[in-house]
Structures are given as C-alpha cells and as structure tokens.
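Before anything else, here's the structure in question.
A single protein chain has been omitted from the complex, and every remaining protein chain is retained in its original position.
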Amino acid sequence: MQGKMIARAKELLQNGTVNRVIGWKAGDFAYDITPAVFNSAEELDAGFVYNDFCGANFSKYLVKESRKEGKILVFLKPCDTYSFNQLTKEHRIIRDNIYVVGVPCDGKTDGETLKLKGITGITGIKTEGDSFVVDTLYGEKTIAKADALPERCLSCKSKKHVAYDELLGEDGEVCESNRFDMVEKLEAMSSEERFNFWRGELSRCIRCNACRNVCPACTCERCVFDNDNSGIAQKAAADSFEENMFHIIRAFHVAGRCTDCGECSRVCPQNIPLHLLNRKFIKDINEFYGEFQAGEDTETRAPLNIFDTEDVEPSVVYEKGGN
Amino acid sequence: MIDETLIPKLGVVTDIRQDTPDVKTFRVVGTDGKKVFEHIPGQCAMLSIPGVGEAMFSITSSPTNTEFMEFSIKKCGCLTTWLHAMDVGQQITIRGPYGNGFPVESAFKGKDLLFIAGGIGLAPLRSVINYIRDKRDNYGKVQIIYGSRSMDDLVDYKEIIDEWMADDGIEVNLTIDREQEGWNGHVGFVPNYVKELNPDLGKTVVMCGPPIMIKFTLGGLKELGFKETQVFTTMELRMKCGVGKCGRCNIGSKYVCKDGPVFRFDQLSQLPNEY
Amino acid sequence: MFKLSLNNLNDLFKAAAEGGALYIPADDGAGQARFTRWCDGMEMSKALKTVKSAKEFFFPQTESLVDFKMKGKEIEIIDPRTESEDFVVFGVRACDARSFSILDKVFLADPVDTYYKSRREHGTIVTMACSRPEETCFCTAFGVDPTAPEGDAVCYMTEDELFIEAKTEKGTAFVEKVKAVLTDGDAAPVEAQKAAVKEILPKLPLANLSTDSFGGDKLMELFDSPKWAELSASCLGCGTCTFVCPTCQCYDIRDFETGHGVKRFRCWDSCMFSDFTKMAHGNPRLTQLERFRQRFMHKLVYFPANNDGEFGCVGCGRCLSKCPISMNIVKVMKTLEGESK
Partner (left out) sequence: MQVNEKEFKPTIVAFCCNWCSYAGADLAGTNRLNYPADVKIIRVPCSCRVNPMFILRAFQRGADGVIMCGCHPGDCHYTTGNYYARRRMTLLFSMLDYLGIERERTRVEWVSAAEGAKFAATMNEFVETVTKLGENKRLEDLRCKEK
C-alpha cells in the first residue's frame, strides 16, 4: 500500500491537482512516525511511510493546512474520514482545498502499546501475516497483531470511508462494534465503585493538554481552559476537582460532535481511558435521542443543536436501575 | 538582601497621582512607614494584589529618596486596571528588588548623558535622572529627549517643567506626535527629533520606549555615528519569579529579570531578536 | 558493599520505610510505572523507567507558596509550609539522578529556592543501575553512565540479588538503617553485570548521537536555522514532553481565590503552551515555531551557556516514548546537526 500511495501522490503532484501532501514520516525506530507535509516527489521517496504504526489522524491538521495556498493531498483512514466530515460540517476546514484519498486500515498500533505488552528494547518490526515479529535488543519476539492493537482498533466502528475524492484499495463496511461494553460494565457498577474507578484514572492526569490539542473536535479558536479568568488556564490541576472538571467539560464540549476516533486515549501519556467519557455521551445520545454517529455525513444536525418536544426528562438518570 | 524570594512583603499605598489619562503614579511604603527595601536605579519590583495578579514594575523613584518608593503604572491589563481603581491606604504585596539596574556608579560616572524616552518609557529613566540630579557632581551634562502621543500623555509633566527644566546643566527637549492646541513645543516622532537635535557623539545614551521607537531611534543614532556600546536600554518581558528560575523572560540565554533588565545594545545584538 | 536476596526485597522496604516515607517505582492501574508510596507487600515495577520523572519529589507539579487573607484594604501574608518529613526515593535511574544536579543548578543558584532546598535536604536518593537499557535511551550522549548512577546510595540488581553501596553521608545513614536485612556482598557480580551492560550500550540505536553541534557558543547559528519550521510543523503544542521531562523546570505562579482567602501556588508550566510568555501588550513567541525552538534551545544552547557547557538533557528518552506525534530532542539534534560550525 505504501508504494501505491507514494506513486499516486507523485502523480497528483505532477499533474498539479495538489501542491503538497500531508502524510506520515519515518523516524529513528520502526514506530516513531511523525505527521509531516511533503512538497515534492523527492521528499516522498525520502521519508513517506504507511505501515501498522500510522495511527495519527490528520483531519485536525487540515484546519490550518486547508487555509494555506493551493490544494493539499491527505490520506485518510476510515475512522479519520468521520472526523473529516465533522470538520467539514462545522466549516472548520475548507473542503475545496483538500484532495482526499481514502486508504484502508486493519488497525494501527504504536510503540507504547507494544511496550505495555512487555516488549521493550525494540530495534525493528516486521509484519508477518497476522503477527508482528519484533527485533529487540534482547532477542526476537513475536506477537499476534490482534494482541498488539490498542482498544480503539479492537472495537473498530467502521472500515467504511464516509468522505473521499478517490479510494486506494477496497472500501470496507461499518462494523459490528462492541465499543460500549466497558461503558455498560461501568454503568452496572455501584456509584461508589464508579467513583473509585474514575478517581484512579483521572488522578493520573498531568494536564498536559495532549488530549485536547490532538482532538479533531477541539478546534475552538480559544479554548475555555486557555482563558486566564477561568482560574485553571492550561495549568496543572491543583485539586482533584480540577482534574474532574477539565475532563467533564472537555467531554461535554465535544458531545454530539465526537466521532470516537480514539486519538485522546492514544496520545494520553498516562494511559487514561478518555474514550470512555466520550463513549458514555455517545451511548446516552443514542439511547435518549436516537442513533447518531457524528461525522457520518455533512448535513445532519448535532443532537445538542436540536431538540424534540417529547425528549426524555433529566430525571431519566435517577429512574434507571442501580445506584 | 532577599531571604524568601517568593514570599512577598506588605506595602501600603500612601499616595496616588494621576499623571496622564492612563498612567498613575503610586507611592508605596512598608507597613512601618519606611521604605520596603533599597534599590539601585533601573531595578524592578514585583507588585501584586492577591487573587488579581502579580507583575514586574520598574521603580520610578530614585534610591536617594529615603522616604518612599514610587511606581508609574500604565493601565493596560488585569492587574494594572485593578491598581488604577484602588484608593489610598490599600495594602499591596511587594517583593524585590530585581535585576541589574543602570551602571550609575560605573559606566555612567563622569559621562555626559542623553536620555531618550517615549511614552511610559520615561518611568524607568526617571529613577536614574533623579539619582543623577541628586548626585550632580559625579556626572556631566544631561540631555533629555522625551516624546509622547500628546501633551496629556507626557508622564511627570509637572516635575519635568518645574524641577528638571529648572536645573542647571539639564537640557530637556519635549515632543509630541501630533499638533495640539496649547502646545508650543516641538511636534514629531522621537527618532526624527533625535536626528534633528544631533546630539554630541561623546554622550552615553539611555533609551526606553515602545519597541518601534527603540528600533528607529537606534537606527538614527547609528546614522549619527553613535556606537552600540554607548547605548543602554531596559527591557520587559513576561515574568513570574523575578529570579531567573521560572524560565519565561529569556532572550536567548539571558534572563531579563536577572541578567537585565538593563542591556547595552552590543549585548542585545549578540542575542536572538525574540522580544 | 552489601547485598540482599531479591526474595527479601519486601524486608528491605519495610526497614527503609521505618519512620519516614519510602517511594518505589510500582505499576499503576494502566500498567505503567510510577513512584508510589510504599506500603507492605507492594512490589517494585520491572519497567526500566517511570512515566513521570522523579523530579516531582523536589519540584512537585503543584505546591502552595503563600496564602493571603484579605480584609478591606488589608492583606495578611501566611507562609503555609509545615515541617516536612524525611523520605527515601528508591530505584532512581542514572538519568533521573543526573537530572537532580541540573535542577540544583537552577533552584539552588542564588537566590536559593527554599521550597526546593528543603525537599532536597529531606530526601535520600537511592539509585538503581540499569541492567536492561532500551532503544529510546541515549544518556551516554550526555555523559551519564547508566551502570554507575549518582545518588546517596547506589543499588545494582543481578538475576537474584540486590547489591547496595553508600556514596554519601545520607546514603550511609540509609544503609545503616536497613543493615539488619543485609549481608556483606562482594563486588564481582556487580562488575560482571556492569560489563555486560557496557556491551549493550554501543548497540543501542541512539548510541552514536553527538552533541558536538550544540552548546552555548552556537547560539545564533542554531537559533536562525530554517529547519525549525519543518521540525515544529506538526507539534500539537501540548505539554507532554515538558511534563515527563526530568529536567524541565519552568514554572508558573498563580493565585486561587478560595472564597475565604487567596492561595498562591506554583505549578509546572510549559514553554510549549501558547500563554507562556503572553503579556498584556502582546506575546514575543507568537507561533508554535518559537515555542518549540525555545524548548530545545534551552536544553541544548541556553542552559550550557549559563552552566559551563552542561546540557539540560539527560537522555532518559521519555519524550521519545510519549510525544503524541513522535517529535523529540533526538530528531531535533539529528536534523540540526551541522547547522552550526
């Protein structure tokens, strides 16, 4: 696929359809891949990669890139296309300045996920069928791809591209996903268990803002948490309350707009399962106001921008079982 | 002497003077009625109203003033707006002094001095000018070129007219940006006025004002034949600690709060233009 | 040199925790290592490094500086500090141990930061030599020897034994305190292990990283390099690198209005954040390029310029693992190599 992508990118640069390409650039190891803009065929040859570690979602970069001169070529994986649609709908990107090539994805992993599985000292990675063969400083290790994938890929919601100008390879289908399993499990817990669970997770937050800065739905010109008068601008959480507040407000602000791309959890240096907050909102919206997938198209209005006179009352929260 | 750098001392505002529509001068003493600390001209202090903010201000009174310290502050942000709204008797917190100050006892000694200021840029220079006026014998001729947007925006106008201009050996040249009723003096921007006045090349220059003024005045001075080693200025950047540790006021490897705020232009030209 | 069987590690911890706090690297809920206050039975993590560095023991992410009570026009200033307890940080790696001497150069330089100093005085650092360096390690480029860490006392771990050696007065006191569980050890297994690790070091992928192109005297050439634009292009402007870094020490001072007073606190800040240098009248570092450049210039140029050539990086590799877009000091160094003459 990498070869096909480079070839196609070169053609599009050559025939003037686009003047630059945003893609993944190889690093020092097999897994440390950086998003980069390529301006020429030479640059593409020198560094463009597409492999199992190209997890970064480029949609958000397009907010700035699409405002620059000329058209940019972007390669989008299926889940990235949902964010892309959402941004198009919100007029945050200029669609006409972007040429989208959809590329297939079988799930993307990253160095940190491998390390959590106990594979350290990684010097090289090869893909052999359904497994990764990892060269390490301490010998060769093999791990099944299915075991090496992060949660967001194990519960992939769709392999179908919802926005593209052309496709490379076959398009997939919307998947039967089990992505709400963990949310349900939490809902079934007692209030105190949930509290302890979240305290355990959120107390690790260091307020690095990576989740916010990477999030394709967080595109405010000026974030409320960058407002000095909020008292908590961009800074460390000085109290457990502030850890909670930051994540509640952030999740709330993207509710109905979050496409569940999972970037927040991918980038969190403390491995906080932030997607569980977003998925709770998605699940609630589905249950209360009907099935809704943000980014599925560019027309449907977001659930928090509309209402129905027959909507459930907030008391629905007490009426459901458990405590 | 600084024992606890980050824990401030208490100060009381004993007098507030409206200098221009957006500049007020505040007189501050300690709770015991004495000066909170001693300083050298050009040094700064961190003033704060808890809950509102803390910021660095240059001390505009001369160290030769043994009774109190003064700060001329322009209203432009959160804290300064608060300061402008407060009344006499308000307590504030104060810590310092910070920075290197002007070399009044070394490089300036025995020299003819030329002060160039624009707008609120006079504030840090006022400390030096009054220091020199009090120790007149140690210094040569003093020339002051000061410009502002309008007559009303000339800080310390009364002191300039009544005291500075009355002093022997001090030449004061004032200018404002645009013609104004009641103004008989010079009209025009500071950089051009400096060129018109064509000051003596032997003078040591001390300059402070908005970045754009500094840029063009420095160019003008160089055209006249001044060397960068003759020209001093004082800088300001965002500061939190005041002691070179919080890491934000650096220009290249120099911290404005500790290595500055007074720099000579030949020192600045060795540093990145990131200010 | 003393030793102890790894099976008896819990006894060592129990003895060390007597009358004070003991912190060891332990795995958290997400499977990553972090320094955790030891309680009976807690196991030491097998990971090479903790997610966050050990700097927070001396320079915590947030700390109270001073409290104010306001009444009319009057202000009362209260120093909130109470006597802090002695503590031991166990299992600090060589890179983190070196970072303390870098932080000392900032916080203990005149005027001394008394908050930091007090913690330094109360803390004993027991380091642990590395036995399994990883691909992201490049401490040797900054002159750190992972087989011989600094610290008050140094530990070496072999297959089944832990060796411990005191290096300073505090270290001696620590060894004295836990002596009951130790037996005399012989240096040979330690030397053998050091030699084995020294064989691995040159094989690390970043073993050849060079600092020759950097230093205080290369300021303008590096600052003006056109390559900063491409390096910073995809930077998200988050603070991950800063917050996991053992040597990043920039901080912010802020006030919090509690409703019955004002708490002034200090917290970690990042030069990568957009408001870091923002003033009422503007911002000298307007785009991510300038902010990104500041972070690396500080470590590779400004810090050595002010500290006799010592770099502000210890090569721990945390930013390599944690940057969301995998941009890091190694890529910066490799790209800028040769930019200065």
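Letters are used for the chains, namely A, B and C, taken in the order the chains are written, and counting of residues starts over at 1 for each.
As a working rule, contacts are C-beta pairs under 8 Å (C-beta built on N, C-alpha and C of every residue); 3 or more make two chains touch, one makes a residue touch a chain.
Owing to the predicted nature of the structure, the values given are computational and were not obtained by experimental measurement.
Chemist: Just to confirm, in the complete assembly, which displayed chains does the hidden chain contact?
Modeler: A, C
Chemist: Kindly state which of the options A:A144, A:C220 or A:I248 is in contact with the chain not pictured.
Modeler: Touching the chain that is not displayed is residue A:I248.
Chemist: Have a look at C:S101, C:T258 or C:T287 and name the one touching the chain we're not showing.
Modeler: Residue touching the chain left out of view: C:T258.
Chemist: From the list A:K117, A:K145, A:K160 or A:K280, pick the residue that touches the absent chain.
Modeler: Of the listed residues, the one touching the omitted chain is A:K280.
Chemist: Even though one chain is hidden, which residues of subunit A still touch it in the full complex?
Modeler: Spelled out for subunit A, the touching residues are 183, 186-187, 191-199, 224, 238-242, 244-245, 248-249, 251-252, 255, 277, 280-281, 284-285, 288-289, 303-304, 307-309, 311-318.
Chemist: Please output the residues of subunit C touching the missing chain, sorted low to high.
Modeler: On the subunit C side, contact with the omitted chain comes from 256, 258-260, 263.
Convention: only the chains that are shown with their structure count from here on.
Chemist: Given which chains touch which, is the overall layout a line, a ring, a star, complete, or other?
Modeler: Here the contact pattern is a line, an open path with two ends.
Chemist: Work out the mean Cα position per chain and let me know which chain is farthest from subunit A.
Modeler: Centre of mass proxy via C-alpha means gives B as farthest from subunit A.
Chemist: Express in whole angstrom the distance between the two chain centres, defined as the mean CA positions of subunit B and subunit C.
Modeler: 40
Chemist: Hey, how far is the Cα centre of subunit A from the one of subunit C, in Å?
Modeler: Centres of subunit A and subunit C (C-alpha means) sit 30 Å apart.
Chemist: If I count partner chains per residue in subunit C, which residues reach a count of at least 2?
Modeler: If we look for residues of subunit C contacting two or more partner chains, we find 252, 257, 269.
Chemist: Could you pull out the residues of subunit B that touch at least 2 other chains?
Modeler: In subunit B, residues 78 touch at least two other chains, as defined above.
Chemist: What residues of subunit A sit close enough to touch subunit C in their complex?
Modeler: Listed in rising order, the residues are 27-29, 31-37, 56, 61, 111-112, 115-116, 120-123, 136-138, 200-201, 204, 206-210, 212-214, 226, 228, 231, 233-238, 266-267, 269-272.
Chemist: Can you list the subunit C residues touching subunit A in their complex?
Modeler: Residues 28-32, 34, 48, 51-52, 61-62, 132-136, 200, 203-206, 230, 233-234, 236-240, 242-244, 252, 254, 256-257, 265, 267-270, 273-275, 320-322, 324-328, 330-331, 334.
Chemist: Can you list the subunit B residues touching subunit C in their complex?
Modeler: Touch list, subunit B to subunit C: 2, 4-10, 50-54, 76-78, 80, 87, 89-93, 236-238, 240-241, 243-250, 252-253, 270-272, 274-275.
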